[in-house]
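All protein chains but one are shown in place.
Here the chain labels run A and B in written order, and each chain numbers its own residues starting at 1.
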Amino acid sequence: MRELRFHRDLYRGECVDAAVQLYARYATLTTREEDAHWVVCVEASAPEREERIGNELANYALGLTVRDGGPR
Amino acid sequence: MPPRSVRVGVQSPFPICYSVAVTTIEGFPEDLARLDVDARRAIVDLDASLYPVEALYGAAYVFIDRCYVLLDRPAPQKLRLVLTPKSLDGGEPAVRALVGELANELVSAAYRHQIAQENRARIEAVTMQAIAGAMGPPTLDDLEDFDFTDEAFEDPLGIALSWEEKYAKKAAPDAAPGEDAPEEEPA
Partner (left out) sequence: MTAGSLVALRDRLDRASPAFFRFRRLGPDRTLVTNLEGRWLVLSDADFEAYVTGAVARSSALYERLSDANFLRASWSEAKARDMIAKRKTFLGYGPNLHVFVVTLRCNETCVYCHASRADMDATHTDMTPEIAEKAVDLAFMSTSPTITLEFQGGEPLVRFDLVKHIIEYAEAKNETAKKTVELTMVSNLSLMDDDKLAYLLDHRVQICTSIDGPKDLHDKQRKLPSYSAYDAATRWIATINEAYAARGLDPTLYHVEALVTVTRAALERPKELVDTYAALGCRAMFLRPIDPFGFAGKTAKLVEYPRADYLRFYAEATDHILELNRGGTQILERYAAILLTKILRGEDPNFLDLRSPAGAGVSMLAYSYDGGVYTCDEGRMLAAQGDDTFRLGDVFTSTYRDLVGHPTVRAMVIASNLDSQPDCVDCTYNPYCGIQTTHNHKTQGSIFGRMRESSVCAVHKGIQDYLFGKLADGDPHVLEAFERWNTIRPREHFLHAPDDG
């Protein structure tokens, strides 16, 4: 399993959600909230796949956040 | 000085998948940038007082075609960028070059952010003139297609209010109790 931690000061929650929705068909994604982070766990058939999907998801979430002008 | 290999516990934003084989990157202070050899990624820490978050976004965004980029705030006054090159070609020198380029881009983005704030009026005036000059006035067809249902805009002067709405509100303090008072949920 790979765990991604998106800091609330730097990522917009809706953008992380949108990225999770987009990549949900490629891996099992579970989410939870912590005080400072949105946390996404990526489970896939192989560690390399988890790595790749996690990386793409993170880039997508960053791209959306930048497009929307940062976190609220 | 050649890069020295150390094995330290890095406080990583991705602790489960992160390795702890970390080396310095030649030319960069260890507390600023280091290379996670096993995971083939560079970790760059920044003093948040030097780089506005807009610069962090601006610089990070430039790299998302070549790298996977993750941001974090490991401490209140610290910002962190983790760059993972999409291509493994070039090895460590390529990663070092990326970190160098990132450092330059960060300075550029931070300064550009400051300039944009200082010159905002001039930049906006020129941009508006260039785009409006090129577009020209809308045609009737353009107006027909225009979406007037866009999100509400701020209206501090109450220009968009009807006469009744505007003056009813002003009249409220003098109105008889109960007449114009907003309805409230019972406590």
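Everything below uses one rule, namely that contacts are C-beta pairs under 8 Å (C-beta built on N, C-alpha and C of every residue); 3 or more make two chains touch, one makes a residue touch a chain.
Owing to the predicted nature of the structure, the values given are computational and were not obtained by experimental measurement.
**Q** What shown chains does the left-out chain touch?
**A** So, spelled out: the chain left out of view touches B.
**Q** Need a quick check: the contact residues on subunit B for the chain that isn't drawn.
**A** Counting only subunit B, the missing chain is touched by 58, 61-63, 65-66, 104-105, 108, 111-112, 115-116, 119, 122-123, 126-127, 129-131, 133-136, 138, 142.
Definition applied: only the chains that are shown with their structure count from here on.
**Q** Go ahead and note the Å separation of the Cα centroids belonging to subunit A and subunit B.
**A** 17
**Q** Which part of subunit A faces subunit B closely enough to touch in the complex?
**A** 1-5, 7, 9-11, 36, 50-51, 54-56, 58-59, 62-63, 65-66, 70
**Q** Which positions of subunit B touch subunit A when the two form their complex?
**A** Of all residues in subunit B, those touching subunit A are 13-17, 53-54, 56-58, 60-61, 64, 68-73, 79, 84.
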